[in-house]
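The structure is given below, and queries will be raised subsequently.
The complex appears here without one of its protein chains, the remainder shown in place.
This part shows chain A:
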Amino acid sequence: MAKYILKRIGLSIVTLLVLTTIVFVLVRLMPGDPFSSDKMTPEIRANMEAYYGLDKSLPEQYITYMNNLLHGDLGYSMKYVNQSVNRIIADAFPYSADLGIRALIFAVIFGVTLGVVASLNRGKKLDAVCIIIAIIGTSIPDFIMGSLLQYFFGIRWGLLPVAQYTSVAHTILPSIAVGFYTLAMVSRLMRASMLEVVTSDYTKTAKAKGLSKWRITIKHQIRNAIMPVVTVLGPLVASVLTGTFVIEALFAIPGLGKHYVQSISNNDYTLVLGMTIFFGAFLILMNLVVDILYGIIDPRIRLSGKGK
């Protein structure tokens, strides 16, 4: 197991290096440059390029950047001139992560429950209700979901704050807006795989042993049926925790989301690179965690390290 994890970590670092290199070249191929503005003159542009080292050759810039990266320094943003990329991420990530964790907890708890309830009531009214919720969740885009929540709970009924992120009450609507799609997806996955499990031999065995219905569902069925959910959860955690552009904008949450989009439209080279590296590292890490979790949840695919 340890050997496997080490190998995976090594591979992850290589992946990150390749990713960084590709993005380093790609950002420079984008049309425009960080300094173009309505009022840019060639002389001022020359000053800017010298200041950010963009007047040097690309390999030279690359070596400088990689060297700084090894020291954990992502450089200064070219748009937010006084802020380092490290700092921008450190300031914004806690908001995105907080929102993402809440959304995930909401999505997984309700998604799994809905899926299980639906599968146990297959073909009945309750199943139909669960399916409708799942369809709504997958087909309504998050910004519409967010606007509807804002309108009804915030403006119309005045139950919850419409925007910002300053207290627990403020987190409820955006968490639901972010988590709803995931909830729908999880419930559908869960329902499908539960239906398979329900007819399996070990379920029959468990029934034959005379175990209670609850015990069978919780101990035998959910445990087995949850695997597909865990599989999608890895990349999902990475994407949900690192910020959502639309919902964060809608609820005025100072998270990371906007930087993915704006850094590119601003041609903010350092910020684009920093965000990519951060997101890439997070995604790779989450996939690793999922691989390890597989082994914990399902002994059948536990890595054979023990025997060897």
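Keep this in mind: a residue touches a chain if its C-beta (ideal position, glycine included) is under 8 Å from a C-beta of that chain, and two chains touch if they have at least 3 such contacts; residues count from 1.
Here, contacts and distances are computed from a predicted model.
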| item | value |
| --- | --- |
| From "3-isopropylmalate dehydratase small subunit", "NADH-quinone oxidoreductase subunit A", "histidine kinase" or "Peptide ABC transporter substrate-binding protein", the hidden chain's UniProt protein name | "Peptide ABC transporter substrate-binding protein" |
| Contact residue for the chain not shown (choose from A:48, A:117 or A:131) | A:48 |
| Touch criterion as defined above, residue of A:20, A:171 or A:270 at the omitted chain | A:171 |
| From A:5, A:162 or A:211, residue that would touch the chain that is not displayed | A:162 |
| Residue numbers in chain A that touch the chain omitted from display | 30-33, 35-44, 46-48, 50-52, 76, 79-83, 87-88, 91-92, 94-95, 98, 101-102, 105, 147, 150, 154-155, 161-168, 170-171, 248-252, 254-255, 258, 265-267, 293, 296-297, 299 |
